[in-house]
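Worksheet: the structure to be examined is printed underneath.
What you see is the complex with one protein chain gone and the rest in place.
So, subunit A:
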Amino acid sequence: MTADSLRGIEGSIIFASRPTPDFTMTDPSQAPPPAEPFEALLAPVLDRAYALAYHLSRSRDDAEDLVQEAALQAFRAFHQFRPGTNFRAWYLHILTNCFFAQYRKRKREPRTLNIEDAEPLYLYSRTRELGMHEKTPDPASAVLGKLGEDQVHAAIQALPEEYRVVCALYFVEELAYQEIAGVLRCPVGTVRSRLHRGRKLLQKELWAAAREHGIVTAKAAPERVE
């Protein structure tokens, strides 16, 4: 697939400045037969796609619209999809483009986070300062396990867009660097650096949430978890 072959898809191709890689990241044995209907390919990826759309748009209503609009665009361009290649990555590329083209301006972007003071191993250092590493064999779970899903969702949604998109593809979709680069049409090095920073920022947000919700305090760490 090339950038030219995607021009029939509505919405601009944001990362189309370089040749588009083929979506051939999956095991060929998992590839669908050529005659498989569009819906049969779409249905298994819909839950994760919705989760991704939710973290991109930061709105459940927008996420539903985004998944549906991307499905329509993918359906219209389905003749360009090559059977045997990665349908999920192809659909997610359309979904992220749809987000960039139509949804990104609907909601105010989060406050600007200070990237510089999100040090490496942020959570590790904070939990160690509280003496948690001597109290539990898994201090990360002791903190994160007590955070609610909504609080973790809010933490990733607080990231600036350039980090949020890459982190969502990584954490939610579990795509490899090369696959994320394929979805976003950007160099693998860009994915790596954004993910590296995004992880640090996310840890900082998660720690702030744990403090805010009383999961950790300066005086007392959570009880031991098994």
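Convention: a residue touches a chain if its C-beta (ideal position, glycine included) is under 8 Å from a C-beta of that chain, and two chains touch if they have at least 3 such contacts; residues count from 1.
Heads up, the rule we're going with is that contacts and distances are computed from a predicted model.
> Can you pick, from "Spore coat protein JB", "Sugar ABC transporter permease", "Putative zinc-finger domain-containing protein" or "Thiamine pyrophosphate-dependent enzyme", the UniProt name of the chain not shown?
"Putative zinc-finger domain-containing protein"
> If the missing chain were put back, which residues of subunit A would it touch?
Residue positions of subunit A that touch the missing chain: 8-10, 38-39, 42-43, 46-51, 54-55, 64, 67-68, 71-72, 75-77, 120-121, 123-124, 127, 133, 138-141, 144-145, 147, 149, 152-153, 156, 168, 171-172, 174, 176-177, 192, 195-196, 199, 202-203, 206.
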